[in-house]
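Each remark here refers to the structure printed beneath this line.
Only a single protein chain was left out; the remaining protein chains are all shown in position.
Coming up: subunit A.
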Amino acid sequence: MAYKTFPHKSRHASAKPLAQFLRVVDHIHEALSSETPTTKRDIYYKDVALFGSQSVVDRLIDDIAATMDVPRADLFVRASAKGLFCGSSLVMHLHGGDTVRGSDSEGLLIPPSEDIRRFEVDERLSWVLVVEKEAVFQTLCHLQFSRHPALPGPGLLITGKGYPDVATRQLVASLGQNLDSRIPILAVVDADPFGIDILSVYKYGSNNMSHQGDLDTPRLRWAGVMFSELASLGIEKDTLIPITKHDEKKAFSMLKRAHTPKKWRKEIQLMIYTRRKAEIEVLSASQDGHANVQTMTYLPTSAGGIFSVYKGGGSEGTDG
């Protein structure tokens, strides 16, 4: 991570970026001196005309934290909660006395980890499933999947609604560090390069936050949707979606990364070769378009039987 320098060594004027930078520093200083954490969202909305977009604020905050070599929470800037979890096995006790009790029928916002005093996990918790997309998460919640009788015990559903924010990654990472190693922590993402990248963010962390450790979950396992197994699930090739140039670029960038596991590379290559991809919802495409019965049947039996693999000690090793 390079130091921020002004004036910029570029053709563009530095006045606005300097103003944006100083404004963010100002907010951070205010939050620290008043001991009142602010959020990235608050900072953006205080001066939309200056910043232009939320991502400008987000990047500045990450840059400042990296330059000062402190976790973002130390700057008293919190992310707005984005991720959701579902499952009564998890209770979070917050600083200040509040308690967030997980529900088996609806999703609750995942609080930033700096707000969490301690977790309480039911000893009967037997699995954790991270799903990429909110729509799939909500469907599973409404079906009370976390308590479904077909599964070996109560579980926890988590979604980051796409690329996960820090709070979501911290929750998954904490579960990874603290749960008994026999409890599977699994991820289900779309069978496309971005889905696999999201999987990579949860499992290995992301480049621009690499200065802040403890956000990765190496024991996270990829449970699907595997592009290569769609045919055996009866998915017609013609229902697969053509890849876009965007997908191709992301696919090649992932293939270039040294730590992309072999199994992931095979799947990504196959998407490029067939010039197709698939979303999780393809599993229920034949019926009424909702991720429902077929998804629920798929999940316990995917990856060669998620739960039986773990009971039997697993056969896939550590590469995915």
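As a convention for this text, contacts are C-beta pairs under 8 Å (C-beta built on N, C-alpha and C of every residue); 3 or more make two chains touch, one makes a residue touch a chain; residues count from 1.
Following the convention adopted for this analysis, contacts and distances are computed from a predicted model.
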Response to the item:
The chain missing from this complex carries, among "WD repeat-containing protein 61", "Adhesion regulating molecule", "CCZ1/INTU/HSP4 first Longin domain-containing protein" or "Rad7 Rhp7", the UniProt name "WD repeat-containing protein 61"
Response to the item:
Where A:R41, A:R219 or A:K266 are the choices, the one touching the absent chain is A:K266
Worksheet, complete the sentence: Residue list for subunit A contacting the dropped chain reads 231, 236-238, 252, 255, 266, 269-270, 272-273, 275
